[in-house]
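Quick one: the structure is below, questions incoming.
Moving on, here comes chain A:
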Amino acid sequence: MLNLRLYLLQRITAMIMAPLVLGHLAVMVYAIQGGLSADDILSRTQGSLAWAVFYGLFVLAVSVHGAIGLRVIVHEWTGLRGAALGFLTWGSFAMLAIMGGRAVMAVTLA
Partner candidate 1 sequence: MTARIQIERHDTDILILGSGGAGLFAALHAQQSAPAGTKITLAVKGLIGKCGCTRMVQGGYNVALGPGDSVERHFMDTIEGGKWLPNQDMAWRLCEQAVVRVRELENEIGCFFDREANGALHHKAFAGQTADRTVHKGDLTGIEIINRLMEQVLSRPIERLQEHRAIGLIPTRDGAALSGVLFIDMRRGVFRFVRAKTVMMGTGGGPTMYKYHTPSGDKTMDGLAMALRLGLPLRDMEMVQFHPTGLLAGDHTRMTGTVLEEGLRGAGGHLLNAAGDRFMFDYDGRGERATRDVVSRGIYAEMRKNNNPDQVGMFISMKHLGPETVRQKFKGMVKRCADSGFDLAAGLVEVVPTAHYFMGGVVVDPDTRTAIEGLYVAGEDAGGAHGSNRLGGNGVANSTVYGGVAGDTMGQDIARMGSLRDPDETVLDAEIARACTPLSRKAGHVQTLRHKLQEAMWEDVGVMRTATGMQRGLNRIADIRAELMDTGVDGSTLAFNLTWHDWLNMASLTDISEVITKAGLARENSRGAHYREDYPDAGDLAASYFTVAQAAGDAVQVARENVAFTIVKPGETILPEGEPDTLVANA
Partner candidate 2 sequence: MDVAIWKGDGAGGQYEHFAVPAEDNQTILDVVSWVQQNADPTLSYRFACRVGMCGSCAMMVNGTPRWTCRTHVKKVLKDGQLKVAPLNNLPVVKDLVVDMDPFFDKWIKAGGLHAPSKTRDDDIAAIAPDTDGRQNANAGIECINCSVCYAACDTVRSNPDYLGPAALQRAWTIVNDEKHAARGAVLDLVAQSDGCFNCHSMGSCTAHCPNDLDPMQAIARLKRAAIKHQLAGGGRDA
């Protein structure tokens, strides 16, 4: 059920995410050293536009990427197609984007 557009979107978002994931993991490895606390996290990220952009992009990419991924899996495993499949794709995209957006706001807004 992948046409060129969906395929490319999935690949492009994957390529965007690769460095972001590495960055994120690096931060986590560094961060957990002293034990995590809300303050630790927030002090680092809040008010930082750079982190907002970093995680904002991440969330956007992952929403697109994950939604397409789920679409493929659901189609192949359940045979769902047509409008219902489209609904599912958009739905998972929206859920990931909204929840992810909220999380980004939470950790980066001052």
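Throughout what follows, contacts are C-beta pairs under 8 Å (C-beta built on N, C-alpha and C of every residue); 3 or more make two chains touch, one makes a residue touch a chain; residues count from 1.
Regarding selection, all candidates are chains of the complex that A comes from, given by their letters.
Owing to the predicted nature of the structure, the values given are computational and were not obtained by experimental measurement.
One chain among 1 or 2 touches chain A in this complex, and its number is 2. Note for the complex: chain A touches candidate 2 at residues 1-4, 6-8, 75-77, 79.
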